[in-house]
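Removed from the display is one protein chain of the complex; every other protein chain stays in position.
Order of writing sets the labels: A and B. Residues in every chain begin at 1.
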Amino acid sequence: MNEWYFGLALFLLTLPAIGLLLGFDRILTARLQNRVGPPLWQPFFDLAKLFDKEGLLMNKGQVVFALMGLLLQACAMGLLCMGGDLLVTFFLSGAGSFMLVLGAFSALSPFSHLGAHRELLQIVAYEPVFFLAIIAVGWYEGTFMVDSLEGNLIGVLPLVVLALIPVLMIKMQKSPLDLATAHQELVAGPYVEYSGPYLGITKLAHWFELAILLGFISLFYTNDDALWTLMGRLLLIIGLVVLVAVIDNTTARLTRGAVVLTTMTIGIALVGANLIILALYGLGGLA
Amino acid sequence: MSMLTSTLKNLFSRPDTIRYPKESTEIPTTNRGRVVWDMQRCIWCRLCERNCPTKAIVTDKERKTQTITRVRCIACRTCVDVCPVNIIKMESVYSQPGPEREVHVYGADMAPFEYRVESMPPSLRDASRLRKRDNDGTA
Partner (left out) sequence: MISAKWTKRSPWILHFDTGSCNGCDLEIWALLTPRYDVERFGMVNKANPKHADILLITGPVTRKAEERLVNLYNQTPDPKLVIACGDCASNGVPFFDCYNVCGGVDKVIPVDLYVPGCSCRPEAIMDAVVQGIQMWQEKVEREGER
């Protein structure tokens, strides 16, 4: 895992993999709604079209924020692929999602501002849970370096994975928790004032953001055999995406307060409970 | 919970979608698609033109033609009901979309229910002019 070219290959594979995953998610959603759904390559078609279109801008700041968001997310993903520090990855990715909020605030549009406010609420809701999950991993392993993580984490930290499901729902913009991009009421939330290639850039940043979370979740499963590790991680991610899609199609959206409250309380409680159980049994690297 | 069972049932059943351009959908026979004329039996009473609520029909007695603007016809069936010799028929087939607004001309020298497609003359394009023509005493 230490070779640099392995990390580079993983980094280059990220975007196609996430695109395929999103295409799979759209087909699955369509099938759950008794429809046929778009082709598997649809996210790539969307992206290609967006980069081929004219871009309308409110101000130049939007471009800066969109590009900065993409850069930060790509840096974070690169760090994760190269086996870097989980905490640095988390903070870089957090800064990247904050760039989206800044870009939305820079446009003089009430819809964009509303979306930005809601995006901030989402960040408030999921960042502590995500952060605590990383802390829990670090506490158990005694290190934050992805390279030196070992052992089957899902066996000792199963509640942390459960706590990450609401985080995944928020990041995938799925129904009970999608505040910012609530498509029935806010249309596109913080993305409202982006168009053409700039929307494509923010979309790419979002793909990286999703990849970081999914990459972190995939770290929870390891096996002695490399092939089994790969299969297990893929199964874990696809299983979670299917679960999120089913929840998306069976529930209505929560209100702003309820989203923050449920995500934080459930997430923090689950991570905390898991850590307390570990501490009681005297496990964990720092204990 | 009932939502969960129904979505899961959807997942494992055949989708409801008709893949339209490849498969054809069935249009009910009672569908009000478009009106067609058999001009060979027309007695030139102009009742259809006069009764048309949207002025979609223009009868030309000298050229022996009946002209209908497809995008003006609301398929209300008034002309079919009003025709004294029952030569107007309502078909269930809908009119096709296109980049130009088309005018369908039915001539006395043509076979029943056959028409030729012409582009919309400027006199029909402007609604206000149509109204003036109406006030001039043609009706």
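Worth a mention:
Everything below uses one rule, namely that a contact is a pair of C-beta atoms (placed from the backbone, for glycine too) under 8 Å apart; a residue touches a chain by one contact, two chains touch by 3 or more.
Remember, it's a predicted structure, so these values are computed and weren't measured experimentally.
Considering the full assembly, A:37 is the residue among A:37, A:138, A:176 or A:267 that touches the omitted chain. Looking at A:193, A:209 or A:248, the residue that reaches the missing chain in the full complex is A:193. Contact with the chain that does not appear here is found for just one residue of A:48, A:108 or A:124, A:48. When the full complex is taken into account, the listed residue touching the unshown chain is B:75, out of B:75, B:90 or B:110.
Interface with the hidden chain, as seen from chain A, comprises residues 26, 30, 33-39, 41-42, 44-46, 48-49, 51-56, 183, 187-188, 191-196, 199. Interface residues of chain B facing the missing partner chain: 15-21, 25, 27, 31, 53-56, 69-75, 94-101, 127-128, 130-131.
Everything that follows uses one rule, which is that only the chains that are shown with their structure count from here on.
Between the CA-based centres of chain A and chain B the separation comes to 53 Å, rounded to the whole angstrom.
Across the complex, chain B is touched by residues 28, 30-36, 246, 249-251 of chain A.
Residue ranges of chain B in contact with chain A, taken from their complex: 3-4, 7-8, 10-11, 13, 15-17, 19.
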